[in-house]
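Complex shown without one protein chain; remaining protein chains in place.
Moving on to subunit A:
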Amino acid sequence: MWIPVARLPPRLRLSALAGAGRFCILGSGAATRKHLPARNRRGLSDCSPQLLPEPDFRNPPKKASRSSLDFKRYVTDRRLAETLAQIVCGKPNRPPHLLLECNPGPGILTEALLEAGAKVVALESDKTFIPHLESLGKNLDGKLRVIYCDFFRIDPRSGGAIKPPAMSSEELFKNLGIEEVPWTAGIPLKVFGMFPSRGEKRALWKLAYDLYSCTSIYKFGRIEINMFIGEKEFQKLMADPRNPKLYHVLSVIWQIACEIKVLHMEPWSSFDVYTRSGRLENTKRKEVLELLQQKLYLVQMTPRQNLFANSLTPMNYNIFFHLLKHCFGRRTATVIDHLRSLTPLDARDILMQIGKEEDEKVVNMHPQDFKRLFETIECSEDCAYKWLYDETLEDM
């Protein structure tokens, strides 16, 4: 299963030749190869914002992580690529959506997608792959476009000058000729990719902020995201009162905002792991072993049409986030205790309105209960001051 790749790092070629894995995992070690441009070192340890060139004084940059847990994952198996293409593109007789593929790497999945008839925009953050990707789309009259861009660094929240591979969504979408569509309309485009292995949580938070505030990519409508996500984060994302240990703020935020479907599951054991010292065969490092036990889930996250139907809007979503963070700050406490420091309104009265007992615990509240709670307070009319929240409580 040899793939014609213009200039692949030796490690990658090795894995492709061996054909043992269905994915190729490129350890950060590969990024230190001399022939890679220096900038890509940063690019490869992908989206973690602490590596942004702009200094952010509020969160001092941690040391760039060079551990063997820094992976870049690519789909290299053709059969898997075809399966995935089928899943993502849906039924063949429907008009295909525009597809943004994040970090396609060697382009095996891209090919499969193109074959399935999709229109693909490849956003690649590693310049090494770009010539090869461009060569893929030569005879397809514009069905494939390749852009040097890191999807997870579109509209960085830290502000400051935006340098590639970071990009502003405005510019990117203008280039692609994508129009804004209203929230209640259909899905304008799909995104396919994998969450960066290290910064899954960070990426989820960034997307959540963008989604609730209708900014960045979500300014253009309800964009559907199809992403591979690690098992741990996946379980947390889908958690609800039934497994209270994993239930946390992100689960509530995402379950309210999106319909989440699992499209596919792929075990890590079918992967090869490469680190700086070469192929990892039998490791004793606990974290790596744990990682290898996990599975990768392909989840589809479609923003709900009725998300902003009631009083939760992009105007006040930050209060909602604050409420959630507050509640999960002490998750074993009762909701009423939290409400007392969130709103000057009568907490008991509000709980009664949403039909909850006074001693309801935070972890027993379903995601929709939180939304209802928020909307009840937001709609209450007997007081001019509904919240104790203040913009200054949040740093953004």
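Methods note: a contact is a pair of C-beta atoms (placed from the backbone, for glycine too) under 8 Å apart; a residue touches a chain by one contact, two chains touch by 3 or more; residues count from 1.
Please note the rule applied: contacts and distances are computed from a predicted model.
Remark: of the listed names "DNA-directed RNA polymerase", "Sorting nexin 7", "Exostosin glycosyltransferase 1" or "Glucose-induced degradation protein 8 homolog isoform X1", the one matching the undisplayed chain in UniProt is "DNA-directed RNA polymerase". Set against the missing chain, the residues A:Arg157, A:His264 or A:His326 yield one that touches it, A:His326.
Touch with the chain that is not drawn comes from one residue among A:Glu180, A:Glu259 or A:Glu290, which is A:Glu180. The omitted chain makes contact with just one of the residues A:Phe151, A:Phe173 or A:Phe308: A:Phe308. Annotation for subunit A: contacts to the undisplayed chain at residues 58-59, 180, 182-183, 213-215, 219, 308, 311, 313-315, 322, 325-326, 329, 340-342, 344, 346, 383-385, 388-395.
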